[in-house]
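A quick write-up on the structure given underneath.
Apart from one protein chain that is not included, each protein chain of the complex appears where it belongs.
For chain A:
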Amino acid sequence: MKDYLVYLSQAHVGFRRAELESLAEMHGFIADLSGLSEKSPFFVVQLENDEQAAQLIRRSVLSRAIYELWGQGATLDELHADVRHRSAALVSKYRLSSFKFDIVSYQGSRKSREQQLALINSFAYLALEGKIKMKNPDQIFTVLEAYSIVNQEPAPQPDYMYFGREVAVSERSRGVLERHEIAKRPYYGTTTFDAELALVSCNLAQARPGQLIYDPFVGTGSFALAAAHHGALAYGTDIDFRALKGKGPGRRLATNFEKYGTSHLFGDVLCMDFTHNAFRKNLVFDAIVCDPPYGVREGLKVCGTNREERFEGKEKIVIDGQYAYLRRDFIQPKKNYSLDLLLDDLLQFAAERLPVNGRLCFWMPVANDQDIPTLVPQHEKLQLVYNLVQEFNKWSRRLLVYAKRDANYKGTTITSQERGLQNDFRNRYFHKFK
C-alpha cells in the first residue's frame, strides 16, 4: 500500500465520503477514508497503486485530484525534509519523464511569478532530468498548501503543505459542472434538479457502462443526463406528457443528450404513472435515481378519478364506432395521491426490480423541526446505506440511498402506516414553515 493525497472540493462536504466510498466499492475495493474530515480539503489515503487511485477519483464530482504523496509538513522545511526522505525511493522512475510543476494554494493569496519560481526551485534536489513541458507533460509535480483565513485575509504562511505527483484529476476538474450548467441546456424547466447533485446522486447509484438506470419521475431529465454521463443507459417515465415532449423541436430532452454527446445512452422517456407501471416485471434495473413529486413545483398525481360514476359516461361513450377511452385523443384523468404511499410504492418497486447490491437513491425534502427517523421509509429487503443532508434555511433535502441485499437479508420495515406522522412538506412549504 502507498500513500496518496486526495484534494477535495469544499462543496457539499457531507456527501464527499459517501461518494468516494461508493466509487471504491463500485471498482471492487475498500478504501480507508478515516482521514477525511469535513473541515479540510485534503486527506491521505492508502491505496494499492495508481490504478486504484484513478478509479477512486476520476469520476468523482466532489473531489478535485489525487496525487502520489511525496512528502508533507507544517512548514516548508518540514516538507522538504519529508520529500528528501520519501522521494529517494520514488524519483528514479520519473527522472527522465517530461514534467511541469503546479502550485495549489487552498485559500491562499496569489503568488507572484518570483515567489512561484522560488518555491519550485527549492525542489531542485530532486534532480529531475526530463524536459520541462507546460502542455501534456508526462508528469505533473504539485505543491499543495492549505491556508487559514484570519480577519478575512489569507494567513501569510500555510498551515500545512504537501508535495506529490499527480495521478488523476476528477470530473469536476475536467469541467463537468460548467458543461452541465442548467441554463445552457437546450431544455430545462422549473423542476430541473441541480446538475452537480444529480451527478453525485448517480455516483452514489454506481451508474456505469453496461447498466440500465431508471428515473421514474424524470421530468426534464437531470438524473437521466447524469446517468448517461457516467456511461449508463438511461430510462425515464413521467405522468406529465408535456414535460416529456419538451418545448418544441430542438428543445426537448433528446436535444440535451445530443449536446452532451450521449445520445446513444438515451434509452427512452415514456409517459407513465409510476403506480401503474408498464415495465415488464422481470426487467432488471441496475439502479433507480429520482426526485419524487413533493407537490411544490409539480403535482403528485396518479391515473384515475374520484368520481368514477360521473366519468363513466365520458370514457364509455362510443365515437366513430370506438369507445372514447380507446381513442388516440382520449385524455386520461388524474387524481391526487399521497406522497407517503408513493414512497412505499417506490421502495417496493426497488425491492422487486433491483439486482443484489443495486441501489435506490432518492431525494426527500423535510422541514427542519420534523423528526427525521420517523419520516424515513424502510423496506426489509433494502438496507439504508446513506442518509445525507443538504441544508436550506427552514428545510433540508435528504438524499436517501438504499442497497438491495440478498435473500438472507431481513432489515426493518417502516411503511407509511408505521411512519404515521405524515410528511406534509407541501403544506408546510406553502405556509412558510410556521
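Observations on the model:
As a convention for this text, a contact is a pair of C-beta atoms (placed from the backbone, for glycine too) under 8 Å apart; a residue touches a chain by one contact, two chains touch by 3 or more; residues count from 1.
We take it that contacts and distances are computed from a predicted model.
Chain not shown in the complex: UniProt lists it as "Multifunctional methyltransferase subunit trm112", one of "Protein DIS3 homolog", "Putative exosome complex component RRP41", "Multifunctional methyltransferase subunit trm112" or "NEDD8-conjugating enzyme UBC12". Only one of A:Glu312, A:Glu391 or A:Glu418 touches the absent chain when the whole complex is considered: A:Glu312. Only one residue from A:Ser40, A:Ser122, A:Ser148 or A:Gln332 touches the chain missing from this view: A:Gln332. Only one residue in the set A:Lys39, A:Arg113, A:Lys135 or A:Lys281 touches the chain that does not appear here, and it is A:Lys281. Those residues of chain A that touch the chain absent from the view are 209-210, 212, 233, 235, 237, 239, 241, 244-245, 263-264, 267-273, 276-281, 283-284, 302-305, 308, 311-312, 315-316, 325-326, 328, 330, 332-334.
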